[in-house]
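Read the structure below first, then the notes.
Only one protein chain is missing from this complex, and each of the others stays in its spot.
Just so it is clear, A and B label the chains in written order, and each chain counts residues from 1 on its own.
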Amino acid sequence: MREKATTLYLGPQHPGITGNMMIRLKVEGDTIVGATTEVGYLHRAFEKLQEKRNWLQSFTLMCRFCVPETDPMEESYARAVEAIEGREVPERAKYIRVMVLELARLASFMLWYGGQNGSLGLYTMGQWSVGDRNYILDLFEELTGGRVYHMYIWPGGVRRDLPKGFEQRVLKTLNYLEKRLDDYDDLMFDNAIFKKRVQGVGIVNKEKAIEHGVVGPVLRGCGIKSDIRIDDPYEVYDKLDFEVPTSDGADIWARALVRRREARQSIRIIRQVIDMMPGGSVYNKIPNPQKWTLPKGDAYVRTESVRGEIGMYIASDGGLNPRRVHLRGAAYVHAITLLEDVLIGENIADVSAIMNSLGTCPPEIER
Amino acid sequence: MNMQEIKENLITHVKANFPEAAEKEFDGNRLDFNVDKQCIPSILTYLKDRLGYIHLSHIACVDWLEEGEFEIIFIVWSPEEKMKVFIRTRIDREKPVMPNIDMIWRQANTYERELREMFGVEFIGLEAPDEFLLEDWGGPPPMRRDFDTEAYADDTFWHRPGREDALDVREEIIRRSREEIPDFAKKYSR
Partner (left out) sequence: MINDKNSQKIVDIIQNWSRKHSIWVLAYGTGCGAIEIPPTMTSRYDAERLGVRGAATPRQADVLLITGYLTTKTLKRVIRVYEQMQDPKYVIGFGSCTINGGMYYDSYNTIKVLDKYLPVDVYINGCMPRPEAVLAGFGKLQQLIAEGKANGATKYKENLEWYRGNQKKIIPNWVMPEYNW
């Protein structure tokens, strides 16, 4: 006999959910037959606040959009403002930006390692990877003064030059992390429990990916080679040599394999950047921020974050403040329509793993 | 094909089917088309199915309060040609109505829900729950330029007053370190 569908509220207070959001599940037994996401628990109205802030004050709001990885937003904002104004960025600043972005990616991957395993009840990985993530945050602290919010990449370059001997400390940390990534592989990808729980779960195939406008590792996990850093290169990514890993499985396992190889590519990029780093100044002075106006126009820039493409649209009316800033993160497409679609037919116990695998980050949706 | 040829090719194709579309060229891989709102679904379908612009990257809305118009911008991306195309349209601010495009790309549904809530733009035939980010919101659509967020916050929420016993810390620093404040710093009073 078929059981009657029951409604189950997952979140906003739930240990397995990836942030402050809620999913209303319709379940028959243990199987999900319908899902509706409800978001808006983190809506701070950044875009409204920025209409009242000047161009430099807006920049401090930028990094607070989504916390696991704060630098892509700063970089997008800086690059969009530079595009509207036509401001040049010194070569050295571009290399430093790439280094910071890739360090942020690496830190975000470490958090993902912990989250993906924690969602399946494997807590050892969280102790390892989130603990090791602190070494990257220490570097950020030395460079920018903050562990999470850096406010370092600003229009015109970066805020200050690298401290003396910083490159060596980065390389030392990378050598350590590279060894640790092998340990993570032993713990995660050789783990029978992890394999059994994730293989064949949370399928996003090619057709679904195109229909839903999927981006980032989820798109690469279904065999489509797509990366903003290659397709629409920004900063100095076109001068760097790195691979875009793909996988054909289209399930959580495939996306985990993609991320595992991407973390190593990030290390490779940082090493290249440190080798190629030119000298010179790190920022072109901006005018007095109280009087700084941008010409009328708009710009749309895209950045590759760990979760996928981040798009930032900025319109200027020639005044002191942005006319309109609109940010779209990867979770904006992943966490609502795609998640509602993917969850159907899955088990309740797998919801958390699927959300982690799709890169659901609620603050990015709600801003 | 280099970027200029791609752009010319694209303009020829779009112009042949949508003669009223007004193009604007930019440096790099960006091309703008200004169109009427009625042909938004058809031009997007044409770009997606015929020209390979398979990725809808963004839908943004700008409130031009002084001109009494909303500008809606659709940004599509072609992974083959590495080109961003902006489809822009202007609609009346008083009765903002737009055609719905969420049958072309499913994720457009989310963008449209947000525009409906934040700007009050109505999308004909949009099927989605009424509330997206806000709950029990009684005021005007908040992202419109004429909504004053600071006045609303002052009316609705408490603000913690500043401390009355707050001292000018610079005097304390001088007392401790016996250093003078430079003249240029004196004008930045607390």
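One rule holds for everything that comes next: a contact is a pair of C-beta atoms (placed from the backbone, for glycine too) under 8 Å apart; a residue touches a chain by one contact, two chains touch by 3 or more.
Since we're looking at a predicted model, the values are computed, not measured.
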Neighbouring shown chains of the undisplayed chain, as defined at the top: A, B
Selected residue (touches chain absent from view) among A:V33, A:L56, A:V130 or A:A349: A:V130
Residue, one of A:L10, A:L42, A:A93 or A:A256, that touches the chain absent here: A:L42
Residue, one of A:V67, A:L122, A:I274 or A:L320, that touches the chain absent here: A:V67
Subunit B residues touching the omitted chain (full complex): 134-136, 138-139, 142, 147, 149-150, 152-153, 156-160
Where the missing chain touches subunit A, by residue: 12-15, 19-20, 40-45, 48-49, 52, 60-61, 64, 67-68, 111, 114, 126-128, 130-131, 133-134, 137, 146-149, 363
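Here, only the chains that are shown with their structure count from here on.
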Separation of subunit A from subunit B, taking each centre as the mean of its C-alpha atoms, in whole Å: 20
In the complex, subunit A residues that touch subunit B: 36, 39-40, 43, 45, 47-49, 51-52, 210-213, 215, 226, 231-232, 298, 300, 302, 309, 311, 313, 315, 323-324, 326, 328, 332-333, 336-338, 341, 366
Footprint of subunit A on subunit B - complex, ascending: 29-30, 54-58, 60-63, 73, 75, 77, 79, 82, 84, 86, 105-107, 109-111, 129, 131-135, 142-143, 145, 147, 149-150
